[in-house]
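Starting off with a structure, shown below.
Here the complex is missing a single protein chain, while all its other protein chains stay put.
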Amino acid sequence: MQHFDSDYMEGAHEKIIERLVQTNREQTPGYGSDMYCESAKEKIKTACKNPDAKVYFLVGGTQTNVTVIDTLLKSYEGVVAAKSGHVATHEAGAIEFGGHKVLELEAQQGKLSAETVKSYIAGYYKDENYEHMVAPGMVYISHPTEYGTLYTKRELEELANVCREYEIPLYLDGARLGYGLAASDTDVDLETLSECCDVYYIGGTKVGALFGEAVVVNHYQECFHRFLSIMKQHGALMAKGRMLGLQFDTLFTDNLYLDIARHAIKMAEKLRNGLEKAGCQVFIDSPTNQQFVVLENKKMKELSEHVSFGFWENYDENHTVVRFATSWATKEEDIDKLLELLA
Amino acid sequence: MQHFDSDYMEGAHEKIIERLVQTNREQTPGYGSDMYCESAKEKIKTACKNPDAKVYFLVGGTQTNVTVIDTLLKSYEGVVAAKSGHVATHEAGAIEFGGHKVLELEAQQGKLSAETVKSYIAGYYKDENYEHMVAPGMVYISHPTEYGTLYTKRELEELANVCREYEIPLYLDGARLGYGLAASDTDVDLETLSECCDVYYIGGTKVGALFGEAVVVNHYQECFHRFLSIMKQHGALMAKGRMLGLQFDTLFTDNLYLDIARHAIKMAEKLRNGLEKAGCQVFIDSPTNQQFVVLENKKMKELSEHVSFGFWENYDENHTVVRFATSWATKEEDIDKLLELLA
Amino acid sequence: MQHFDSDYMEGAHEKIIERLVQTNREQTPGYGSDMYCESAKEKIKTACKNPDAKVYFLVGGTQTNVTVIDTLLKSYEGVVAAKSGHVATHEAGAIEFGGHKVLELEAQQGKLSAETVKSYIAGYYKDENYEHMVAPGMVYISHPTEYGTLYTKRELEELANVCREYEIPLYLDGARLGYGLAASDTDVDLETLSECCDVYYIGGTKVGALFGEAVVVNHYQECFHRFLSIMKQHGALMAKGRMLGLQFDTLFTDNLYLDIARHAIKMAEKLRNGLEKAGCQVFIDSPTNQQFVVLENKKMKELSEHVSFGFWENYDENHTVVRFATSWATKEEDIDKLLELLA
Partner (left out) sequence: MQHFDSDYMEGAHEKIIERLVQTNREQTPGYGSDMYCESAKEKIKTACKNPDAKVYFLVGGTQTNVTVIDTLLKSYEGVVAAKSGHVATHEAGAIEFGGHKVLELEAQQGKLSAETVKSYIAGYYKDENYEHMVAPGMVYISHPTEYGTLYTKRELEELANVCREYEIPLYLDGARLGYGLAASDTDVDLETLSECCDVYYIGGTKVGALFGEAVVVNHYQECFHRFLSIMKQHGALMAKGRMLGLQFDTLFTDNLYLDIARHAIKMAEKLRNGLEKAGCQVFIDSPTNQQFVVLENKKMKELSEHVSFGFWENYDENHTVVRFATSWATKEEDIDKLLELLA
C-alpha cells in the first residue's frame, strides 16, 4: 500500500532526527528560552531578510492560527478569509472558540482577490449599521492555498495595499509554505512575504519537521508584547521548547527547507505529467505538492485497493475529484508504481 | 417629520404604561420571581396551548438569541442559519463571543428551506473530515424573517422533521412575531410554533412593550435547568424582573398582543396598496409590517426631507430599495401623508 | 408584610414614571442616539465636573461590569478585586465567561487597601514566572462596598496612585453610588470620583430608576472607541435606548439623585439608632443604606413572620447576621413598625 493522502504521514527529515539524537541529554531552560531557539530565530530572520522581525515557535497549524488571530484582533473584530480557508472550514470552530467571527468571502481556487477584500471592507464602513456588524480586523490568506494554488507577488502586494489602507494586518498561513516557495514558476520568496505580510508562518509539520510552525512578525509587533503569556493561555507553549528550535535551526541550515520542498515539487510534477499522459483530467492547475485529478469512480475504487489518497469532492455521477499529496519524503519509485497502476 | 425607520421608535402600548404606573410602588422580590412574571408565564402557556412549556423573560433580541443559543449548543457545535439571519449579520459577533460559529446557508428572501438544511447536515456527516469541522448543533430561523417574509405551517413542519431526524433543536427568533401571527394569509399561529419549534421567543420590544422578549421552551427543557445562572452570567438577568412580567402579562390579557399587531398589518397593507397605486415597484412580497419598495434615487432624496425610512440596498444606478416599517403605534394619518408625498 | 430585603423592590421614582408617561408616544431613533440620552449625558458630565468625560448607559450592574471589564482588559489580563467584590462572588462567572480571571485579594469589610493592591502587583512583576500568570490589568472596587462601607477620599487617591504607577485603570462599581454620596460623613463626591477613577458607573437600578447604569469614562477613552459594538456583542445594547436617557435625565435634574438617596440614608440612620436602642448588636459600622445586625435566632425567626430581610451569615450557634436595606422608597412608618417588632 502506498500513501498519498497527505504530507504529514512520515516522521522528520533525517538531519532533524540526527540532531535530536545528538542533543538529547543536554540540559536547556524551558519554554523556548534556549540557545537552539535563539539560533533558529536568527537564521529565519536572515532567510527572510528582515533582521527586525520577531519569530515565535508553536506546535501546529490550527494552534498557530488561533493564537496569532487572537493576538491581532480586538474583541469586536473578525478575520476576513476565503470561504475555503482553513480557518473557515477545518479548525472545528477554533477561531470562534477564541471569540471571533470568520468573515467568509468568495474566492477563486482558494485565492482571495484584493478587489473582493477591498469591496467588502469598503461596503462594511459604508453600511449605516456597521457598528452592529463584526468589524473586519485582519485578512487571512493561505499560501499555498487549500487548492494547492499560489498568489503572485503582484497579488500579494495588492492585498497588502488594501490592508494598509484600512490599517489592518495581512496574515499568511504557510502550513505548506515550503512547497509554495519551491514551485517552479512562482515569483514569491520569503523576502516578498516579509515585504507584503504583516505576520506569516513558516510551516514545519508538513515540510520536514515532526511538528512546529515558525511565526514571523514584521509589523504589529506591539500586539506580541506578551505573546508568551498568550501562548500559555492557549495551551500552546511547549515545556521543552528547544524541540522547536532544533528543528527549525536544522531546516534553516544549508537551505534544507527549500531543498526538501523542491523534491516534493519534482515528485508532484512527475506525477502530474504521468497523470496527463494516462489521460486523467487535471481538476485544478496546481503548481505545488497537492495534485487534484478527476477519476472515473470505477478506476478510483480499483486504485484504492493499492493506494491511499484524499477524497476531494464529487465531480459528476460517474467521476470524483481526488487529491494526491507528495512531500519531502515521497520516493520516486512510489510515483512510478502509482503511475503504473493508473496506466 | 414622520418616521418609518423601524418598529421600536415609540414607548409602549398605553395599557402597559398604565400598569407600570399602577403597580409602581408595590414591593416584589427580584430576578423574575414575582407574581407578575408567574401570571404572564401562565397566560403565555395558555396562548401557546402548551401547559408544559417553560417560559423565561429577557430584555432584548440579541441578548435572547445569544443566551438561548449558548444554552442549547455544546461547545463544539454551531448554529445553522440563513446568511441573512440576524445572528449572522447584525449582532456584532455576539454568537462568536459565546464561542460558537454561525453556519450560514443560502436562503430565499430570508427563509431557510428544509431541503437546504437537510442537505447541509447530511453532507456534514458524510464528510470524512467532519470531526475537524463545526458540528451543526441547532437550526435558527426568524419569523417574520429579516425580509418581512413568513414560513408556512408546512415549511415549519418540514424544518422540524429535519431537526428531529438529526436530534437537534429548531429555534425560532420571533422578534417581530406578532406581525407574523397577525398577517392576513398565514396558517401559522402560536400553537403551530409550539408543535414545530423546540424553542422560540415572542418579541415584545417591537410589538408594544418598552422592552422584553419571552422565551418559550417546549423541548430540550433539561438544558434550561440552570437558565437563571446562565442569564446572570450573560448579564441578562434583570433585577426588577417584574417589569418584564408586567408587560407580557398585559400583552397576553384580552388578546392585546395580536390586536395591536393586526393594526400594524392594516397600516402596512394600506401603505402597500398606496405604493402600488403610486406606481412604486414592490421589491419583496412581504405580508408583514416591513414593506420594501424600489424608489428612484431622486424621489428618495426628496422624500427623505419629510419622512425617515430605512435604506436597504442599491437596486441599480438610479434606484434604491428602501424599507418602511409600520408598528402597533403607527397612525393612519401618517400613512396618508406618506402616500400623498409619494403620489 | 414589610420588605427590607433589598433596594430594588419597588418601581421607579414618580418623576421618572411621569416622564415615561409624557414622552411615551414620541418617536426617537434607537440604540441611545436620541436627545434624551444626549441631555442626560450632558447633565451627568456637569454633575461630575468633567466636561470631557464619555458617558454610556447600560441596563444592569453585572452587565455593566462585564462589558466595561472586557473593554478595558487585554486578553491575558485579569481584574484585581476584593474577595468579597460583586464580580468575584455574585455574577455567576460573567467575568470568566468574558475570558478573564478575577484576581481576588483580601479586603477589610469589603474595602481593598492601596497597600494590598500595590504589594500584589509588585509581587507579580517580581515573580520569575510572571509571564505564566494572569497579569493584573485593572483594579475593581465597589463604593459603597458589598458591606455598606465607604472609601475615604484619601483611600481612593492612594488606590489611584497605585494604578497610575502601574498604568492600569481604576474602575469603581457604583451600583449603590447614590447611597455612598449621600452618607453623612463622607468626603467623596462625584468630583472626587472623576479625579480618582478612570472609569466608574452611577447606579440607577438601586437608586430610583426602573433599571439602568451610567458609565462615566474619564481616562482610557480610546478603549471605548467602538463601545457600541462591544455593547451589542454583549447583548447589552437597548433598542429603545431613550428609556435609559430619560431616567438618568430625570435623576440628574434638580439634584433628584442625591435627594432621594439622602432619604434612604435618613431611614437607615433611624433604623440603626432604633436597633441600638433595642439592644441589637451592629455587625458592621455601615454609613449607608445597608444595615447589618446580629439577631438571636429565636428573635430572627419571629421577626421573619412579619418582615422580610436578607440573611447574611451565621454569627454563632445562637445568632445570625441579617441585613436590612432601606432605599429611596422606604416609608418612615415601615421603619417605625420594624422597630416596634424588635423592641
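By written order: A, B and C. Residues from 1 in each chain.
Simple rule for what comes next: a residue touches a chain if its C-beta (ideal position, glycine included) is under 8 Å from a C-beta of that chain, and two chains touch if they have at least 3 such contacts.
Every value quoted in this text rests on a predicted model; they were computed, and no experiment measured them.
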Listed residues A:32, A:61, A:110 or A:245, member touching the removed chain: A:61
Among B:232, B:262 or B:323, the residue in touch with the chain that has been omitted: B:232
Contact with the hidden chain (one of A:43, A:100 or A:234): A:234
Positions on chain C where the hidden chain makes contact: 75-76, 78, 89-93, 95-97, 99-102, 104, 128-129, 131-134, 311
Contact footprint on chain B, counting only the chain that is left out: 70-71, 74-76, 99, 131-132, 135, 226, 228-230, 232-233
Interface residues of chain A (partner: the chain not displayed): 3, 5-6, 8-12, 14, 17, 20-21, 23-30, 59-64, 66-67, 91-94, 97, 205-206, 210-211, 229-230, 232-240, 243, 329
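Keep in mind that, in the parts below, only the chains that are shown with their structure count from here on.
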Far-end chain from chain B, centres as C-alpha averages: A
Interchain centroid distance [CA atoms averaged], chain A/chain B, Å: 42
Length of the line joining the C-alpha centres of chain B and chain C, rounded to whole Å: 34
Set of chain A residues in contact with two or more other chains: 75-76, 99, 131-132
